[in-house]
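A single protein chain has been removed from this complex, and every other one stays in its place.
What follows is subunit A.
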Amino acid sequence: MADCGEPDGPGNKDDITRSKNEGKELTKEEKQRLRKQKKHQKKQKERKNEKGPSETEKDKTPVSLLPPPQPVATQKAPSALPAPASAPIPVPASAPFHSSPAPSPADKPAKSKAELKAERRARQETDRAAKQPGSSSSGIKTKVPLSELNPVVKRLPEHVQVDDPAVVKRLAKKLERQQIPLRSDYGYKVSLFSHLHQYSRKAPLTQLLSIPSTVIHPSIVRLGLQYSQGIVAGSNARSVALLHAFKQVIRDYTTPPNEELSRDLVNKLKPYISFLNQCRPLSASMGNAIKYIKKEISNIPSQCKEEEAKTKLLTCIDRSSLVNNILCEAFEKSRKFRVIVVDSRPRLEGREALRRLVQRGISCTYVLISALSYILPEVSKVFLGAHALLANGYVMSRVGTSQIALVARTYNVPVLVCCETYKFCERVQTDSFVSNELDDPDDLMVTRKGKTQLENWQDVSSLGLLNLVYDVTPPDFVDLVITDLGMIPCTSVPVVLRVKNLDQ
């Protein structure tokens, strides 16, 4: 039957009514479920009301005396019921059916009057108990493990569900509440990565902001622009800039009356973080930094005066660039070595690194990543920076890193990853598809001799430009991770996380 009214399935109803018959009190979860069932049934009834006004609806009053057509209705929903023989099948759900043309009563499984009476009584007790919410539940609290009744659903982060319209709608509503404009995706997305955002650099988020905007602090707006235009790039630089901006925010913050600093400041930070996320997705190190700040803020005792609290927060904030530093320090210790800088389009970040190294006087060679297998035979060690280290030992870094690690492994060259422990995160990822960042696809266009290739890529309907930012390297390709705690193998990241959590 199209309008099968069994919402939760007969199995659950069996449980409840069985327990009712045995005279036990309902637990809170079961009552909740009952309430949900009733609501659902009411909705069903209303729907039926619109459809068939001829149906004389029986109210869901439990004390209704069920006329003989009832066994008819019972048979009407055989698909929903496990076996007609199962006795205490709650029949209020079948109430809407009773008016439909009934087949001859002779075919029905004979439901004796006694059984009907028992069902009625069970229903009455159920509803009576449900109508007294708190009083009876406090008496007996049977410890039903919540996981059986309300299965915990792990939520995927919304930034990897862009092709799911429900999630996007939810995000839009959330941003509306925080008064932050939603940044729209740009261009045709390659289907394998359609679950990620893809923004254009030419349409910054701030164009949609109204001035003066009271919600977002100006230093945060500036930071967001710097992120989205790529002025501040690199994991360390972004985290440091974020912390500076937060310091400014804390300095300018005043607690509104009747509010606690610890709670209100955290709430103020939420729209800032959403805004920054819209400008450019947060990195793992930034996530850790934000977690740390939030923890510090919420740990501020409520008696603390505002000035004290602010100074305390400012002091605790106060502490790829990494690989460059390592090389420069080694050079100062008069170690003789030569550096080969491997660079890749479209960002060409290697040029900046090259410039800094040459200024120090280190002899360098510069190649593009396509020449990797050509130069590797003369390399003794490979140093890589990391954006984040995941809990299963995978290294998340700039796209191209895993390629270098792979080729180095085949040449038996040791690969060393340099990463501070604040970049360690609890996430687990085994491939680069699940969670990544798509940069502006227009970056892939290159202008040479006045001609721009791919200028009209949007017009070609079957063409998609993919500009990935990160990739993930498995731990088998990495020989050693150098951290501020010492040298550890790649698989020991969760141990360090555990040790650090204990410290905190």
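Rule of thumb we're sticking to: contacts are C-beta pairs under 8 Å (C-beta built on N, C-alpha and C of every residue); 3 or more make two chains touch, one makes a residue touch a chain; residues count from 1.
The rule we apply is simple: contacts and distances are computed from a predicted model.
Participant: According to its UniProt entry, is the unseen chain "Translation initiation factor eIF2B subunit alpha", "S-phase kinase-associated protein 1", "Glutathione reductase" or "Serine/threonine-protein phosphatase 2A 55 kDa regulatory subunit B"?
Facilitator: Looking only at the record, the undisplayed chain corresponds to "Translation initiation factor eIF2B subunit alpha".
Participant: Could you pull out which residues of subunit A are in touch with the chain that's been left out?
Facilitator: Interface with the chain not displayed, on the subunit A side: 381, 414, 476, 479-480, 485-489, 491-492, 495-496, 499.
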